[in-house]
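Single-structure report; data block below.
A single protein chain has been removed from this complex, and every other one stays in its place.
When the chains are written out, they are named A, B and C in that same order, and each has its own residue count from 1.
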Amino acid sequence: MEKGVTFHRFPFAPAPRDVREEYQRLLDEALGFKRVLDEDGEVVDEQLHPKLSPDELLELYTLMVRARVIDAWLLRLQRMGKVALHAPNKGQEATAVGVAKAMKPEDWLFPSYRELGAYIARGMSEEEILDRALNTKDDPLKGSDFAIYGNRKYNIVPAPVPVGNQIPHAVGAAMAAKILGDKIVTVTFFGDGSTSRGDFHAGLNFAGVFKSPVVFVIQNNQYAISVPVTRQTAAPTLAVKALAYGVPGKRIDGNDILVVYSVAKEAVERARNGGGPTLIETVTYRMGPHTTADDPSRYRNEEEVKAFERLDPLRRFKLYLDKQGVLTLREAEEIEKAWDSKVEEIIRRVLEKPGLPRDVFFHNVYSRMPWHLEEEYKEFEEQFEVAEELGLQLEE
Amino acid sequence: MEKGVTFHRFPFAPAPRDVREEYQRLLDEALGFKRVLDEDGEVVDEQLHPKLSPDELLELYTLMVRARVIDAWLLRLQRMGKVALHAPNKGQEATAVGVAKAMKPEDWLFPSYRELGAYIARGMSEEEILDRALNTKDDPLKGSDFAIYGNRKYNIVPAPVPVGNQIPHAVGAAMAAKILGDKIVTVTFFGDGSTSRGDFHAGLNFAGVFKSPVVFVIQNNQYAISVPVTRQTAAPTLAVKALAYGVPGKRIDGNDILVVYSVAKEAVERARNGGGPTLIETVTYRMGPHTTADDPSRYRNEEEVKAFERLDPLRRFKLYLDKQGVLTLREAEEIEKAWDSKVEEIIRRVLEKPGLPRDVFFHNVYSRMPWHLEEEYKEFEEQFEVAEELGLQLEE
Amino acid sequence: MNMVQALNQALREEMRRDERVVVLGEDVGRRGGVFLVTEGLIDEFGPDRVIDTPLTEMGIVGVAVGMAMYGLRPVAEIQFIDFVYEAFDQIVNNVAWVRFRSAGMYKTPMVIRGPCCGGIRGGMHHSQSPETYFMHTPGLYVVMPSTPKDAKGLLKASIRSDDPVIFLEPKVIYRRIREEVPEGDYIVPLGKGRLVKEGSDVTLVTWGAMVYQALEAAKHAEKRGWSIEIIDLRTLLPWDKDLVLESLEKTNRLVIVHEARRTLGPAAEISAYVSENHIDMLRGPVMRVASYDTPFPLAHEKLYMPNVARIYRAIREVMQW
Partner (left out) sequence: MNMVQALNQALREEMRRDERVVVLGEDVGRRGGVFLVTEGLIDEFGPDRVIDTPLTEMGIVGVAVGMAMYGLRPVAEIQFIDFVYEAFDQIVNNVAWVRFRSAGMYKTPMVIRGPCCGGIRGGMHHSQSPETYFMHTPGLYVVMPSTPKDAKGLLKASIRSDDPVIFLEPKVIYRRIREEVPEGDYIVPLGKGRLVKEGSDVTLVTWGAMVYQALEAAKHAEKRGWSIEIIDLRTLLPWDKDLVLESLEKTNRLVIVHEARRTLGPAAEISAYVSENHIDMLRGPVMRVASYDTPFPLAHEKLYMPNVARIYRAIREVMQW
């Protein structure tokens, strides 16, 4: 560790030409917009068009379908009062699946709460999702926060509900991997609203300074609940925020799974090879309400939702697959129907499962229960006797 | 309040040409570097050269001198054990004075802890500074945190010691003024290190979204204690951070009072006239230690400090004044000496003053003392009797 | 009228009365807040005074501090109080301490309000009771209403307070409790509790939604012939010592019930205060019925929070002395 002037970057001079040129390039990407497919599934960028086999394409499609199907079912289950809350994913499947498929299994994912497609793409089954949402005895997160999924088995770290909290975690994990010499990459998802949080600022800044192997994916679905992205920031795009941290920012069509896959793959591999972090703004649209507790008619028109339907990532990809001769539209629909029945079947089974033990929340607070919690546990157990004495049926 | 698609900014398209062009301009300014005077006090930018009268120039000089003199005295007083802590200002006088003189008295200043020149420029006397630093009975901040100055009389809001906290305050005050229709501007100072804090992110973002009349001044003095600015961020300049918020960012020579004054004036008036916020990165150098508790030899070389001496703002401005025929170098030195004696005189007087009452900290916690504090106050009073009983001399 | 409507009315009336009052937060404008507490305000007062903000609690609170210093009376909504922690730095150093730091030259007359507490199956981050963090921070008032009428009067008092107020709204009773709420101006003074129910054997101190659990538990106790006095503190800092001591003088038995966690929950202060200054008033232990010292769970929340059985058990315990 040397001391001295080497630590100053052109202090009393303008940025040198190479820096200016690099930033020029970064600015172009951050204000631009890349897509492989247009609204009708026509290829418009051959260079970014990934060379995938029909099987691989079919897999991407199936994953998006599975995400949409389970999403719809979770919505229904919430309406039936079975699920506490659901944050619909509809319309955002391309980003979730595309990014997840660009990662390796050993890479770590730090999602938010709107990426069912990514969980499935990394191996989480519908049954597990339902165990979680219904808090059955097999709920891998044992009745902790709602609308959150994760499992160490798939290197999916369950998200904190306070949005953005996971951003520095992804950076820290990436720094740790680098320190330990593990050639893995971390990826984190978050929304347009989350870019306003301190965690975003801290995370991006650390990643820039330490050149950490991390990829940041902003799902810009145009809204943070009711707040439109134009009210979230005066910056013209979210990708341009990366430039504040010396990090490249790319703006792409988040409803086009092919561009998502290509650009994410490039970013992930760049990170793996020591090239440092990338921020990707995937432009998308939240077709449903913010959550099942939301009423979007208070802040947006049905016409708007309609207008964005043309951009539906499944619609566009189906048209592409059809044109490519991978799958006809009818075959595509059959896949949807098949998954729908399959999931219905699973739900029937999962609904039968018993719930979590009533003392579940006493566990996993500490590695070993300290004395004060043990004493509280005793009081906890006593309440059932007291209730019996009073002839009370305790709500659980 | 209309609902609907008007809230989306080119969602599925690249930024339009006008936005690109504007950002191009912003990028140039943020990566550039403006100065009016070169190292030898020669004018190198006539356009930015403010047309000031000899009296005005003399005032600028005197204010910088006064800042440097009181700074040196505070350092000495700290070494004598009279002052708890001092954060030396040496080398940063041009930014402090230049920005303050670009403001109107009714504008609000939210400083940090290293802007003696700004306080003086807005009317704070050396005596008041000393009352504060020595916590005499006239300390306007009544013995609260050290190294902090402020007084409502001059619209100088005393800074919180946690760096950056004041940034959203300046924005909030600016938003309030706009809501109330007051044509005032707020200005806030902070350091390069403070740009990493959540407060910076939140403040800049709000200012961009609400087009608030606020000017942000980053004193980039190359260090946050021992951490060089290159370790603070991977961005090539700090001014470029403004672009993440849709705010213009300008990078200027902070050791050239003329460019500081010109650029700050323009930003302040732009804000006053509804043009919104500006961020100014003043490139400067902290010639002294971080504070009197610091030992900079642990992290930087004497050669480095030497190298930056040529850029001393007073030196450069003296050369300019001499060349302009406003003041000879000898006259300039006499002004310094005169202020030094004057301040020595004031110190003698202030050192005689009694301190603050021993119960001072019970006040100004609430508008009226609540019962629990009243009860504590009684206990407080009793301790003196107890001490007497024990034959103890209580330390105060 | 329910509590949401009462709070909405309080805001509306205060905004009409005093144009320095502004509302800001996430989704408070066109959405009217996720619980509709600010519904319709933007239509009457416009987007300058009903401000949809970017998603940062630190920013909301930090900016509100600047507004308050300048002369406005901001009411900052935290969408769920569980998200307040990003603003904790601003709350401690600035909301609470600007007056002290500036020796009274600047002040922060502002309200930070938001839904708190459990009971809606909200899980870890839509259920918390963070009173302690604020009560331990000098410079703040901490308030929690339990009825629509009190909610309106307390919110008005909070907005008019020259000191900053943390205003916690038990969301489980937002729409569940209805009562007559006077139209127009009245305040419920900060620092004053409410005698919910007279009794002579045990003083039961509580607040927020726990008032209703306490009432239920008292019924069971009274079946056994024990007479329970219930006090709703309403303001937690400073809490109404006089009301509590007056009651204790009669009962000599104290049970404190709250949704906050036990360890250093607010009951600890009340208990310690009484032990320190009035131990002679106590005939037996001071019992605390609180949530357990774990994060707030999604599963089995009704067994996590104090319930009738647990409150009854504490009453039974003190009645043995």
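Details
By our rule, a residue touches a chain if its C-beta (ideal position, glycine included) is under 8 Å from a C-beta of that chain, and two chains touch if they have at least 3 such contacts.
If you're wondering where the values come from, they're calculated on a predicted model, not measured in any experiment.
Remark: the absent chain touches shown chains A, B, C in the intact complex. Here the missing chain is touched by one residue of B:72, B:180, B:227 or B:335, and it is B:227.
Within the full complex, the residue among A:147, A:171 or A:327 touching the omitted chain is A:171.
On the side of chain C, the interface with the absent chain consists of residues 58, 85-86, 88-89, 92-93, 96-97, 100-101, 124-125, 132-133, 135-136, 138-139, 237, 261, 263-269, 271-272, 274-277, 279, 282, 284-288, 293-295, using the contact rule stated above. With the whole complex as reference, residues 1, 3, 108, 110, 139-142, 144-145, 148, 150-152, 157-158, 160-162, 165, 167-177, 179-180, 186, 198-199, 201-203, 205-206, 209-210, 361, 363-367, 370-373 of chain A touch the missing chain. Contact between chain B and the unshown chain involves residues 84, 135, 139, 142-146, 160-163, 193-194, 196-198, 224-227, 231-233, 293-294, 298-299, 355-356, 358, 360-362, 365, 372-373, 376-377, 379-380, 382-384, 386-387, 390, 392, 394-396.
Please note the rule applied: only the chains that are shown with their structure count from here on.
In terms of their C-alpha centroids, the spacing between chain B and chain C amounts to 39 Å. Shared interface positions of chain A, defined as residues touching 2 or more other chains, are 196-198, 231-233, 299.
Residue positions of chain C touching 2 or more other chains: 29-30, 53-54, 56, 58-59, 86.
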